[in-house]
Structures are given as structure tokens and as C-alpha cells.
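Only a single protein chain was left out; the remaining protein chains are all shown in position.
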Amino acid sequence: MALKREDGRKASDLRPMQAKVGVVPNADGSAIFTFGDTIAIAAVYGPKQLHPQHMQDPSTGILRCNYDLLSFSVSDRKKPGPSRRSQELSKMTQWALEPALDLEGFPNTVIDVEVQIIQADAGTRTAGINAAALALAHAGVPMRNLVCAVAIGKLDKDIVVDLDKSEEDFEGGEGPTDFPVAKLANTDQYTLLQLDGKIQPERVKEVLSFADESCAKIYEIQKKALKEALGE
Amino acid sequence: MIAKVTEAHEAPEISSESEESIVKKRRVVVPGEIIVSGEDYLPSEGTRREGMNILASRFGLAEESGRVVKVIPVTGTFIPRKNNVVIGRVTNITFNGWVVDIDSASSGFLPIDESPRFINKNEMDQFLAIGEVVAAKIWSINTRGIDLTLKSKGLGKLEGGFTFRIIPNRVPRVIGREGSMIMLIKEKTGCDITVGQNGWIWIKGQNLDDQIRARKAIEFVAEKFHVEGLTDKMEEWFEKN
Partner (left out) sequence: MSTMDTSNLTIETLRQMFEQGKRFDGRSLKDYRPITVEHNVSNKAEGSTRVRIGKTEVLAGVKLQVGAPYPDSKDKGNLMVSGDLLPLASPRFESGPPGFNAIELPRLVDRAIRESGMIDFKKLVITGEKVWTVIIDVFPINDDGNLIDAATIAASVALKDATFPGLDKDNNVDYHIKTQNKLPLSKETFPVSISFYKLGSSLFLDPTREEEEAAEARITFGISLWNGQNMINSCQKRGAKPLSRAEVESMMPILLEKQIYLNEKLKKFL
């Protein structure tokens, strides 16, 4: 029996995606990335001087990420200012992106990545990573690959792709499971792996297969956004 | 303090357009994209080899010149190279030179010995005070930082006029093949113009209108950098503006 999701999607369907670069003219690179109703915007400043000096690394540039939700991106208003959740996700975002970058040519510098969620409907960290990867590429930062991220989920026993908020709140059976994954595009290297819920170890490879398939689609969207920026 | 340059080559004096005869059409590539396949190709700036393929290691325009493949960045911050002329602002005076902000990941430093004439240590701020603007050349990039000199034609303190910034990668387009574009703009507006490789540009004209027009022209070229036949289009632009 084929799974029926509330919005009619098949298990392997992502929500409609949109991506655009150059949305913050002041930034060295910037992008918006959307999964359905989840909208993330990212801006990159750098490589630039890093102060204070004691934080500098003489062997490489440093990536610094800040992820947060705008107060009105969620139903229950979030007070401006960092929360523990945003601090954790900032670090996850940094680790998801770092392996793709080549910063050895920029010792003692910092690249600042700012991610803000304008509208949250689940999958915010993955939308944020996709926007950030685009913004880094747009900023001309040396990057070996783009980074693609997607939240794979499980509703009771069914593995599905790109959970929305109503699915995150799913009840019954094995409950909802949220498995955000990020990888270096066109490789088998995963840079973000998080999980909340219940999943049997044998099923993890299914999750990764779904992630691979989804990320290939996300890569095409990202590639198109970058090419369109130069009028192609 | 910084700025080790991974590829220690000097700034090209002419834009890459001069190699048009052997350059294949450029196309936009994204990081990780396969540009060409084959053992004969040589990966250059912004590319790497993985097995049979040459892949892009940054976003930009992929260009093949003969067997050499590189990716030219079209966005992003200024990467300083030896011999670049840059425009910067003095931010500090030390006992042996001036610290100059050149809008790059590290500051520039102008040693007192590199001023165009002998300057006494006591009169350093009379020659160049904090906040003043200079056109300087990068003569050395090392672990200490970026060393600048004013000992060359067209360099020195900039007075009058104004400065503004374009995206640094657009500078070659604004200069044009063998300087043709910038010369056209200077001719049509009668302005003195110094173009810094760091994206900062200085314009000084006989009157305000000429200066405004020159800036508009440069910003137009910088925006339309990927359009072909831009020099002809600019002749048209000057008729209309």
C-alpha cells in the first residue's frame, strides 16, 4: 500500500524547492533556499580579517556560522538573540560545510556565514545549509563541492523525504523520526548526520539511499541558481 | 597577519581577453562540476584533477586555453597579487611606515622607504595622514603581510575627486583589453581615473557632471561584465548618457 502523505506527496517526493543567489547585495555571496513553506536566507562575508588576533589560525582560514530563526518565522514568537538550539545548529551548519571548503590559502582570516530562517515549516537546518552552500559558492570561496542537505524522515514504518511540520508532529506506531543529512554533492561523503526518533539500524542504509536521491535533485536546483546568476 | 598566496604568480598586465584566439567559449561552472575529461588537460587555477576529469574548485567561468583549464572567479573578495595596483586608506602610522586598509583579508603596509621621495620620520603624517587615500602597488606578499610601494608612475597620495568600489573581479573588464575600455571612459569624460585591482576606483574630473558620468559608465561595465562586444556598446552608451 503506497503511503499517503497529507499533502499528497509520495515517500520520495521533496516539497517544491526554490533557490536564488545574490539576494543580499551587501554580502560577498548570498542565497535564498526554500523547501515548500520553509524559507532560509544566507549571506557570506569574507575571507576577511579575523579579530581578535588570538583567534586567528596561521595555517588556514576559519569558517564561522551563525544560524537562527527570525522571531516571526515560527508560531510561538522566538525572542531575538541566540538560543541553545540556534547555537547547536550553528555548529552543525559549520561542520556540514567545512569539508567542502579549501581555506588553506587564507591564513588568519575568517569567513562569516549568516543563516536566518524567514518562515519555518520543518527542515530549517537543511534549508539553511543549502542556502549557505550556495552563498559560499556565490562568494567565490574555493569549494571542492557544493553541499546538499535534506531531512529524511520516518512516519511509523515508512521512510519519507523532506518532512514538513505536520509530519514532524505525527503520532502513532513508531512515531515520527527526523534524520537530517548533508553530503558533499556527487560523493559518498556525509557531513551532517543527526537523528531524533526511532529507527532500526538495518534501515539506516535505506535512509542514506533516499538522502542520496534527494540530494541529487537538490544539487540540480543549486546549480541552476548559480548559473542563472550569471545570466546563463 | 597573513596573505600567503597559494599560486605565486604575478598579476596579469593585460586582461585574459587578449588570448581570445585560442580560448574556447567560457561557461559558468559550479564547485565540483566536471569541466572536461581527458588525460591531456592541465588543471590550473580554480580546478583540480580527479581521475580522468578536470573539476571546478570554485564558482566562476571555466576557460580552456589550449590544454590549460582554469576557473576565473567572477564574484568574491579581492585576492592580492604581486604588482597589483590598489587604492587604500591610511589607518595607522607606525615608526617605520603607514598601515593601509586595502579592503582585503590583511592590511597593506607602506614602509617609509617606499615613499616616492625621502620622508623624515617626523613628518610622516604631513606626507600621509590617517584617513588619506593612496594608490599603491603591491611589491611583496609574505607572512608578515602585504608590502606596498609608491615608487612608480601613477602612484601616490590621491587628492580631490572621489573613490567608490566595484566587485574586484570586474576590474579586468573595466580596464579592458590593453586598457581599451578605461581609455575610452577617460576620453569621453575627460577624467583622471585610477583603477585599483582591489575594486576601488578613483575619479577626478574638471567638473562634477563629468565625474558622475564616469562613475556611471564604470558601474555599467562592471554590471554587464559578461556581455560580449561591450566596448561597442559603451560607444552607444556614451551617445545616450
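As written, the chain order gives the labels A and B, with residue 1 at the start of each chain.
Keep this in mind: a residue touches a chain if its C-beta (ideal position, glycine included) is under 8 Å from a C-beta of that chain, and two chains touch if they have at least 3 such contacts.
Predicted, not measured: the structure shown is a model, and the values here were computed from it.
Asks: Report, in label order, the displayed chains that the undisplayed chain touches.
Replies: A, B
Asks: Quick one: say which of B:Gly38, B:Gly66 or B:Gly160 touches the chain that got left out.
Replies: For the chain that is not drawn, the touching residue is B:Gly160.
Asks: So one chain is hidden, and I want to know which residue out of A:Leu103, A:Ala120, A:Leu155 or A:Ile199 touches that hidden chain in the complete assembly.
Replies: Per the contact definition at the top, the residue touching the missing chain is A:Ala120.
Asks: Among A:Pro80, A:Gly172, A:Pro201 or A:Gly231, choose the residue that contacts the chain missing from this document, as touch is defined above.
Replies: A:Pro80
Asks: Would you write out the residues of subunit A that touch the absent chain, in ascending order?
Replies: Answer for subunit A: residues 23-28, 37, 39, 41-43, 45, 48-49, 66, 70-77, 79-81, 112, 114, 116, 118-120 touch the chain left out.
Asks: Please give every residue of subunit B in contact with the chain that is not shown.
Replies: Counting over the whole complex, subunit B touches the hidden chain at residues 88-89, 101, 103, 131-133, 158-165, 199-200, 202, 208-209, 211-212, 215-216.
FYI, only the chains that are shown with their structure count from here on.
Asks: Which integer distance in Å separates the CA centroid of subunit A from that of subunit B?
Replies: 34
Asks: Please output the residues of subunit B touching subunit A within their complex, sorted ascending.
Replies: 1-6, 27-28, 30-33, 46, 48, 55, 57-61, 73-77, 105-107, 169, 226
Asks: Taking the touch rule as given, give the residues of subunit A at its contact with subunit B in the complex, in rising order.
Replies: Its residues touching subunit B are 28-29, 46-49, 58, 61, 100, 102, 104-109, 137-146, 184-186, 222-223, 226-227, 229-232.
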